[in-house]
Structure formats: C-alpha cells, structure tokens
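Input: a single structure, listed below in structure tokens.
Every protein chain of the complex appears in place save one, which is left out.
On to subunit A.
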Amino acid sequence: MKYMLLIHAAADQQSSCTVEDWTTYEKEMRDAGVLVSGHSLADLVTATTVQVGPDGRRTVTDGPFAETREVLGGYNVIDVPDLDAALEWAAKCPGSRDGGAVVVRPIAEFDF
C-alpha cells in the first residue's frame, strides 16, 4: 500500500536538522526498499498558482505565500504494508520535529 508523506516545516521556527539527517533518512528508506519517490520543494516564494476559469481563460498568480504556520516543504511516497508502518516512517522523518509535521495520506487505489 502506498502512502504519501507530506512534510510540513514550521514557518516560524528554525529546524535543527542537518543535511546529514535528511540523507540518512533517505538512505534508510532506500535500504528498507520502501521509497517509491520523493522530492524537496524549492522555497515558497518561488511558487506560482494557475487556475482555469469556466470560460477557459487561465489566471496565473504569484504565490501562494505562507498564510498558515506550516509550509509544505517536500514529500515522500513510500510502499509499506499498513498505516502503522507508514506512521513509523513519518515519525523517523526529520521534518516531523522542531514544530514541523508530517501528514500521512494513503494513495487512492481504484479497482477497475
């Protein structure tokens, strides 16, 4: 079963995690054979939003900017047997500390 770990950093707090913490975490996931994909996102000031209206016209706007306390900073998709295993990996993620939070979302599966 695949889960996406959405890694939110606290906007108002400096993370104490080092680059090594993140590389160790990623290596651990690879070694365990659970990592499907994952990326860090560039700073939020680089974000751009696109919306297409009912008339087909598109609107492009700068942002969004941090309006909430937490900002999505990256994600991992992992493949593990159940939610407990996914929560274990979320708790190991450096992004879950220092006021950050990791949101665990199952990837939807469709039976055709």
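We take it that contacts are C-beta pairs under 8 Å (C-beta built on N, C-alpha and C of every residue); 3 or more make two chains touch, one makes a residue touch a chain; residues count from 1.
In this section, contacts and distances are computed from a predicted model.
Asks: Quick one: find the hidden chain's UniProt protein name among "RNA polymerase sigma-70 factor, ECF subfamily", "Extracellular solute-binding protein", "Glutathione transport system permease protein GsiC" or "Putative ATP-dependent transporter SufC".
Replies: "RNA polymerase sigma-70 factor, ECF subfamily"
Asks: If I consider the whole complex, including the chain that's not displayed, which of A:Asp12, A:Asp55 or A:Asp82 touches that chain?
Replies: A:Asp82
Asks: Suppose we count only contacts with the excluded chain; which residues of subunit A make the list?
Replies: So the residues of subunit A touching the unseen chain are 1, 81-84, 87, 104, 106, 111.
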